[in-house]
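With one protein chain held back, the other chains of the complex are shown just where they sit.
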Amino acid sequence: MLIPHPLLGLRDAQEFTYLGDARLIDRPDPTAPDAEAAFCDYVFLRDNQAGAHRELWFHEQGDRSWLVVTRDTVTHEVLCAELARDVALSRARCSK
Amino acid sequence: MTRLAGGLINRSQSLNFTFDGRRYQGHPGDTLASALLANGVRLVGRSFKYHRPRGVLSAGSEEPNALVELRTGARQEPNTRATVVELFEGLEARSQNRWPSLGFDALAINDLLSPFFTAGFYYKTFMWPKGLWEKLYEPAIRKAAGLGRLSMEADPDTYDKGFLHCDLLVIGGGAAGLAAALTAARSGARAILADEDFRLGGRLLCELETLDGAPATDWIAALETEFDSLPNLRVMRRTTVFGIYDHGIYGAVERVSDHLAQPGARVRQTLWRITAKRAVLAAGATERPIAFADNDRPGIMLAGAMRAYANRWAACPSETVAVFTNNDDGHRTARDLASKGVHIAAVIDARPKATALADYRVITGGMVTASRGRLGLKSIEVHANGRSEWIECGALGVSGGWNPNVHLASHNCGRPIWNDVLQAFLPGEDGPSGVLPAGAAAGHFSTAKTLRSGAAAALRALNVLGIAAALPSLPRSEESRYGVAPIFHVPGRKRAWVDFQNDVTMKDIKLAHAENMRAVEHLKRYTTLGMATDQGKTANVTGLAVMAELTGKTIPETGTTIFRPPYTPVALSVLGGGDAGPHFRPRRLTPTHHWAKAQGAVFVEAGQWMRAQYYPRPGETHWRQSVDREARAVRSAVGLCDVTTLGKVDVQGADAGEFLNRLYSNVMATLKVGRVRYGLMLREDGFAYDDGTCARLAKDHYVVTTTTANAGLVYRNMEFARQCLWPDLDVQIFSTTEAWAQIAVAGPKSRALLARIVGGFDLSNEAFPFMACAELTVCGGLRARLFRISFSGELAYEVAVPARYGHALMERLVEVGADLGVTPYGVEALSVLRIDKGHAAGPELNGQTTAAMVGLGSMVSQKKDSVGAVMSRREGLAGDRRRLVGLRPVDPAGKVVSGSHLFAEDAPQSFDTDQGWVTSACYSPHVGSMIGLGFLENGDERLGEVIVAANPLEGESARLRVVPACFVDPEGERLRD
Partner (left out) sequence: MRFSGFRVFAEAIKGHTGWRSLWRNPDPKPAYDYVIVGGGGHGLSTAYYLARTFRQSRIAVLEKGWLGSGNVGRNTTIIRSNYLLAGNEPFYEFSMKLWEGLEQELNFNAMVSQRGIINLFHTDAQRDAFRRRGNAMMLAGADGRLLSREELRAMVPFLNYNNARFPVKGGLMQPRAGTARHDGVAWGYARGADSHGVDLIQNCEVKGFRVDREKVRGVETSRGYIAAEKVGVAVAGSSGRVMAMAGMRLPIETHVLQAFVTEGLKPTIPGVITFGAGHFYISQSDKGGLVFGGDIDGYNSYAQRGNLPVVEGVAENGIAMMPMIGRARLLRMWGGLVDMSMDGSPIIDRTHIDGLYFNGGWCYGGFKATPASGYAFAHLLATGSPHETARAYRFDRFARGYVIDERGAGAQPNLH
């Protein structure tokens, strides 16, 4: 497979390490009253879509970017790739 | 007369070879198969199950019968298709799966017993008595099964792996592929032409027809000259594209030196990973036989192959041949062979009407119903118009029609589509994206159409890529007709073979039908149809057609077969690309590796690292002597150990402290500049996964260490936290594991030793106490970092210098510390020292451990959030009462064995009463006995209790006393000294 790195162009998927569903960006609020339930959901449950799947890839043997890649899990077609940092920032969450 | 006139062999040179020990001669240009046929050898192998005598069936990689063990010694290659082996001087080949000889094979008894050995018979018997399966039945089956033999020696050849990129990959160098390559080459596009044969031309080499009125080889030669002049086209002969993968990646194997007696300095084969924007699939077509009674005798071959042997290799298996066909193409074989002086006994055409292409006897509406000749064909029985006759012939060419080679187009699980006119499957619309079938692979069976379709496919592909291209002028060629009748088998009661190699006959398919094994995959798996080394290239469609006939359904209703990679079998050696033996994984060497080697150190693998395990000294005959000495030296004087392999991460930025607070379970933001703190990291699921130290060199600068094993993982997780979880924090991180050499200086005399290299730096306890850190210079100006941390429990430091000075630093420390008894120690003593001290390491932090289990529960701060904090409070983790304890044998001479399970004394030993296990154990020279660490249920409340460590696996058991998990200086006075 090839991953269209937003900064580096097409790169062999072998340069990357896969993590999983991009929802892992959305770490729950640890101070919320239902934090434990929210974390269980966050850590363990997956939509596991057949079809377009937003997922996290780490360019471990490259520029160390984490990417959010949208890929069809049935055809393996890559629909887009973004820097995970941009995606996370666009969530406009403030952690400070 | 089995060598004819003409052909594309070089008769000016002869090549000697042997088959089953007999000497023969052939010529350059021959394959092993063509040379054997030219020498009158028809019998070349035995079938898998019935050990039927077999001859060459095909002239290509689809060959099911002519499999040989090629070469000798460690280079022996079983199951090698004689049809694709280029002849070389001194070639040695042997027939296989026969005993004692090819001509007389004892297991041919199976053929007589074939009524018992029907499809799937083994599922119905060999069940009684139960114990005999492994003892008797299976060993007998295994011995009889299989084909060729491996040498059982390591492959002596070398292999390589390469990457290629192009606009257009052309798969197949026949008429269509050549036209496609020509179109691409002239457009200036980056193109690759790959063909499995050693000579370009494909089927053009096997036909007598002309291009522009001249032999096809003239046109091919002109093309090759032009190709040579165009740098944008790479022509890869002897290269099989074996698989299509995602995003336009193609796997190919180039047989670099298989055509030579020995590879010499060259690699044997190269694995190419080709990334192509588009591909033209011009893989040609494969002829299929017609199933009739005893249709597997040596001498019965595919009609197209018979023609290929005559035209390209000037070889013919017999002076008298017949042809059995259901289509027009079979007649071309008769015509060409007749023109070469071979006697055509008859052409039996199953169709009611047929026109002869030359002067030979045609029997229309005819069927071959039987054959004779045990080790080679002697005659065939022909049934036509209600009459039967026996016709003598030494060879029979059979043509049941042509199957386009759609294999690669279904590697993405795409389904081929049935075509009623061609009676064949064509590549489906859902094939791999960017792949355009052309030529015979797309169902074009005349040379003219094939050439045009190849050029057109290339043009289409280039247009899509925005590359301007023009159709080249193509040579004038034959527009032959191809009509085929849907006849796949001849009805009859005797066995008629569908899959030759696996001995699947019409009877087997009928049995599968009767037993409701009718789905295509059930048919295949139950009868083994199509599962031989040829992957059913000549059998699958016929099998499917027969099943369709039996069920009364159409072929498309019955199913399709999809093909899996590889197109033809690929040696594991080349897939491994030569990354074998010592090259299996990179070896990471520490900065002091060469120094340690010079000291005679014994090394051990630690992940990819090689680390000094211990340093034997003269007179030491057992590793324990060395390790005990090294451990004692640390406890009594000073030792040196290279700890560079620990992961090191530089963390900088205004929010560095806050960032680390969120990663470590304990608080790091409050750490004072110039101080170090031990830290524990949890996974988000709440389990501990790594520990290390965190040193604050400046307000906005921390250096953290990880374990050797988890260096990559921790860094990846830190980047995840930085980029994905808290991108708004002002923090930058960088792995510096390889940038700094780090040496542990441990022992009561460590301060004295270090004082000799740190210049004026004040090492006193007041100025530089336990858990202090500093940046300084050593050895007269070398920039360094010093940490006062201890893994051994002794007064100890770790000193880091730029990696390139690691070796020199070690040398200097040894030199200046000689009078202090300085002793290098390896990871074995390191481990003894840490077990002495009860520090958790890999065996304790194995990913299944909570912080509380290793006695660090209080480190998980309740005041702040950090990764894993929330989940560590789940009942299963919080309620886990196993605790790390120390273990001492009740009998001081007794053993403590890691991996033993712990039980209360006198308790029955079962899974239910299991209370823990020994995680680490060693002989402690400090304690004077073996000691261990282990996790024990409620261990912190059971100090002093005697428990049992059971090791039933090795028939051992030991009584151990539970003690605190610290065997040396429990108050920690030494390290604070």
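The letters A and B name the chains in turn, as written, and every chain counts its residues from 1.
We adopt the following convention: contacts are C-beta pairs under 8 Å (C-beta built on N, C-alpha and C of every residue); 3 or more make two chains touch, one makes a residue touch a chain.
In this text, all values refer to a predicted model and were calculated from it rather than measured experimentally.
Considering the whole complex, the residue from B:90, B:600 or B:847 that touches the absent chain is B:847. Touching the missing chain, out of B:115, B:231 or B:944, is residue B:115.
Annotation: of B:188, B:712, B:899 or B:964, B:899 touches the absent chain (contact as defined above). In the complete complex, the residue from B:134, B:479, B:819 or B:971 that touches the missing chain is B:134.
One chain is missing from the display, and on subunit B it is touched by residues 48, 75-79, 97, 115-116, 118, 121-128, 130, 133-134, 138, 141-143, 145-155, 161, 243, 245-246, 249, 251, 271, 273, 411-413, 507, 511, 514-517, 519, 521-522, 525-526, 528, 532-533, 535, 564-566, 569-573, 575-577, 579-585, 587, 604-605, 683-687, 689, 842-843, 846-849, 871, 874-878, 897-901, 909-911, 914, 917-920, 950-954. Touch with the hidden chain on the side of subunit A covers residues 1, 13-14, 18-21, 37, 40-41, 43-50, 53, 55, 71, 73-76.
Throughout what follows, only the chains that are shown with their structure count from here on.
Within the complex formed with subunit A, the residues of subunit B that make contact are 245-249, 275, 433, 655, 658, 684-685, 712, 716, 719-720, 723-729, 865, 869-871, 873-874.
By the touch criterion given at the top, residues 1-2, 17, 19, 24-25, 27, 30-31, 35-36, 39-40, 42-44, 56, 58, 60, 64-66, 76-78, 83-85, 87-89, 93-96 of subunit A touch subunit B in their complex.
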